[in-house]
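The complex appears here minus one protein chain, its other protein chains still in place.
Our next item is subunit A:
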Amino acid sequence: MRSWQTLSRPLRRYPVRPPDSGIARRKSIWERIHLDPWLLGLLLLLMGGGLLVLYSASGQRIDTVIAQAIRFGVAIAVMVVIAQLSPSTFLRWAPLAYGLGLAMLLAVEIAGDVGMGAKRWLEIPGVIRFQPSEMMKLAVPLMVAAYLNRCQLPPRFKHIFVCAVIIGLPVVLTAIQPDLGTSLLVASAAVIVVLLAGLSWRLIGLIAALIAAGLPVLWMNMHNYQRQRVLTFLDPDSDPLGSGWNIIQSTTAIGSGGLWGKGWLEGTQSQLEFLPERHTDFIIAVLGEEFGLVGMLVLLSLYVMIVGRGLWLATSAQDTFGRLFAGSIILTFFIYVFVNVGMVSGILPVVGVPLPLVSYGGTSSVTLLAGFGILMSIHAHRRLLPR
C-alpha cells in the first residue's frame, strides 16, 4: 500500500539557489522584485476603492483617508520587503515567531492594556502598542505549515494531535482576552493548513462532530455580551434599540441602497451616523447604501479574483510548506471577507472582523499585506529546476 514511500527520497532543504547558468531564461522585472503583478494590481484596486468608500464612511474626513493611505503605504512596504525574503526564511523563523507570539499573548494576559472591556493590547509605552493576537494570525498557520512540512502527508493522527496543541494554545489565550472573533480566525487559518495538507475525511467528520458537541460548552463559557450577540443575531428585532441596533441599521443601509445605490456621499444611513462603526467593521454597509448591489458585486468580484489569483499562486508553489502556507493565507483572507460581509448583511453574528483592506485600521492591513508578501515570496522564489 505504501510502496511509494520506498521510492520517495528526502527533499533537499532550502535554499536551493538556481544555478546561474546561461540556460536560465531571462527574468522579468516582476520576477526580479519578487512581486506578482496581477495580485498587486488587484490589491491596489481594492485599496483605492476602499479609500473612496472610507472618505464617505468617515463623514468625509480627508485626514482619516490620509491616515489610512499612509498605513496602506507602510503595509505595502512591509509586503514588498517580505516578498524579497526567501520562503526558507519563514520556515526557519516559524518556531521563533510562534514562540514569541505565544509569550506576548501570555504577557497580555498578565499585564495587558484593557481597551473596550477586553485585554488585547500590549504596550511598550511610547514605543509601540499592538495586538499580539494579530501577529498570531500569521504565526500559527506558519508554525503548522512548517511542522507539517516535516511530516509525511497526508497527516496521521499523531501529527494532527501535535497540530491541535500548536493551534489550541494561542487560540485559547486569545479567546480568554476575550476576543472570540480573532481566536476563531487564528484557529481557522491554522485549520485550513491542516485541511489542505490532506486531513482525511473521516477525521474531518469526527472533528466536526466534536465541535458540534463542544458548542454548548463554549456557550457556557461565553461572556454575556458575546451570548447577547449570538442571540441578537438569531433575532435582531428582539432588541432593536440595544444590541440589535447594529444589524438593523446595517441591513437597512444595504437594503435601502437598491440596485444602483444612493450615490457616493449620499447615503443617509451612513452620512447621518445611524450606522454604527461605519468606517471600521460596518464599512461595507456604506458601500452597499451608496453604490448598491452593483457596487457590492464589483467589490465581491475583486475579492474573488484576488482569492483566485492567490490560490493559483499557492498551487504553483514548489514545495509543500509553500503551498500549505500560501493556501492558508489566501483562504483566510476569503474567510475575513465572508465573515465581515455576512455579519454586516445579517447572515452571521456580529463578530469584530474588519473588511480586509477597506475597513479603517492599521494593524489588520499590515498583517494582511504581510501575508500577501509571503504569498508573493513563495511564488516568486522558484527554483528553476525541472519539475
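Remarks
FYI, a contact is a pair of C-beta atoms (placed from the backbone, for glycine too) under 8 Å apart; a residue touches a chain by one contact, two chains touch by 3 or more; residues count from 1.
One rule holds for everything that comes next: contacts and distances are computed from a predicted model.
Candidate names were "Spermidine/putrescine import ATP-binding protein PotA", "Chemotaxis protein CheW", "Peptidoglycan D,D-transpeptidase MrdA" or "Sarcosine oxidase subunit gamma", and the UniProt protein name of the unshown chain is "Peptidoglycan D,D-transpeptidase MrdA". The residue from A:A253, A:V353 or A:L368 that touches the chain not shown here is A:A253. Considering the full assembly, A:T320 is the residue among A:Q226, A:T280 or A:T320 that touches the omitted chain.
Across A:V74, A:L265 or A:L300, the residue that sits in touch with the chain not pictured is A:L300. Contacts to the hidden chain, counted on subunit A, fall at residues 2, 4-5, 7-8, 10-11, 95, 114-115, 147, 150-154, 162, 195-198, 241-242, 245, 249, 251-259, 268-269, 272-276, 288-289, 292-293, 296-297, 300, 303-304, 307-308, 311, 314-315, 319-320, 323-324, 327, 331, 334, 338, 341-342, 345-347.
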